[in-house]
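Of the protein chains in this complex, one is absent; all others appear in place.
As written, the chain order gives the labels A and B, with residue 1 at the start of each chain.
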Amino acid sequence: MAAGSRGVNYHWNWGILLEPSPDGQGTYLDMLLGGLRWTIVTALCAWVVALVFGSAIGVLRTLQSRTAQWVAGAYVELFRNIPLLVQLFLWFFVVPELLPREWGIWIKQLRYGAFYTAVVAIGLYMSSRVATQVSAGISALPKGQRMAGTAIGLTPAQTYRYILLPMAYRIVLPPLTSEFLNTIKNTSVALTIGLMELTGAARSMQEFSFQVFEAFTAATVIYLLLNAIVTFGMRALERRLAVPGFNAAR
Amino acid sequence: MSMISMRNVSKWYGPQFQVLKDCSVEVEKGEVIVVCGPSGSGKSTLIKTVNALETIQNGEIVVDGVTVNASKTNLPKLRARVGMVFQHFELFPHLSIIQNLCLGQEKVLGRGHDEAVAKAEALLKRVGLSAHAQKFPGQLSGGQQQRVAIARALVMDPVCMLFDEPTSALDPEMITEVLDVMVELAREGMTMMVVTHEMGFARKVAHRVVFMDQGEIVEDALKEDFFGTPRSERARNFLSKILSH
């Protein structure tokens, strides 16, 4: 960066990545890669939570029962309309307070408390989005599909398991891919409760080394790579699961 | 005893709109009944009440000795014994043809995989589609899909078959191949209840014709009587419209 004759006085030093970091665990690059590992593990675990709860709530939304629909609707609205950071704080600071004393203490002393909290908070937050997608996928199927399953004698549970969900997941795979990417990005919010994920690692590299832009540029590049790999993987999955002769856009 | 017995069946959508008004039909074993009537007359709803895809508020339906609308009836078990063919085929797009035919056999009847496959292959052969066993529904024509759908119902060894406008979503050149399968089935003595506008089919194999209008069964007559001298004004009107082109 330079303007006219006058340079902007920032001193680039990419060698910093290979210098030892003050956490004594290796170089700054190791520190960033350690952050990447937390990002991946947290995102994967949160995604499992999101898929399980999201699918259950999404199915609930498509049942005939008014009560089920209301419960599912309320769940989705509750988790969608409170900022993720606030939800994270509620799980981290408030929930242990509201539980019986011994439980609260036990939770606070958990070794990977920030990680577990992040998994629960981000997982449930994302589950409301997954629920919306899953119920949209089920609703997009012709009404006759449910009837046909019922007509050959399948129970409602079997109809969902063998007929409705396999097609619904295929239809909403592309939006689910972007929700998974959002899950990865959202793990960065957990740096506020002390999770040393990628953004958090870059932040502390910046604080220790004062090489702001090396830290954040490296993190940026890693995020872009991660994004590209996930997108590529999901495309492959989409192709593998594609149903011959069935066009999802139909 | 009738195979299907519907007595004073009534159904409402909401408090106001009555779709079925006091409908009674008896279908004997081996009998083929064609149900016709203008759109919105309730004929599709009527046929779907037989296997409880539509619930009823009044009356009684008994299929092969089992009361459909009794609260303790095991509906999946009952439905497995009643074959149904839909207007839009409703094959399961993510399953191959053979898998479509095996799903119900394995998950509902509890048949082993090999037995299910053997049965499925036999019925595919019967509807003339053996070559397509490994394909997916989206790769077949409408007529082929509907024949697979008939086979999917038959693999369950049903005691009777329900057809809900099985040819009305088909291109004209494919209607015959489906009707041929149905005619053959009727001649073998299958008990059938068929909602259709195909009067040629009705003339050929139906024993009785039920004519519905505005949720009521207006006429329930032997085929000869229905086509010869329909008693009601509404049925005459309908026939003249449907046969004029």
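A few notes on this one:
Going forward, a contact is a pair of C-beta atoms (placed from the backbone, for glycine too) under 8 Å apart; a residue touches a chain by one contact, two chains touch by 3 or more.
Basically, contacts and distances are computed from a predicted model.
Choosing from "3-isopropylmalate dehydratase large subunit", "Glutamate/aspartate import permease protein GltK", "Methionine biosynthesis protein MetW" or "ATP phosphoribosyltransferase regulatory subunit", the protein name stored in UniProt for the chain missing from the display reads "Glutamate/aspartate import permease protein GltK". The residue from A:56, A:71, A:90 or A:107 that touches the chain not shown here is A:90. What subunit A contributes to its contact with the hidden chain is residues 1, 3-4, 6, 8-10, 77-78, 80-87, 89-90, 93-94, 97-99, 181, 185-189, 191-192, 199, 202-203, 206, 212-213, 216, 219-220, 223-224, 227.
Criterion: only the chains that are shown with their structure count from here on.
Per-chain CA centroids place subunit A at a distance of 47 Å from subunit B.
Contact residues on subunit B toward subunit A in their complex (touch as defined above): 48, 51, 53, 76-82, 84, 86-88, 90-94, 103-104, 107-109, 135-140, 152-153, 156. Contacts from subunit A toward subunit B in the complex involve residues 142, 144-145, 147-155, 158, 162-163, 166-167, 170, 243-247.
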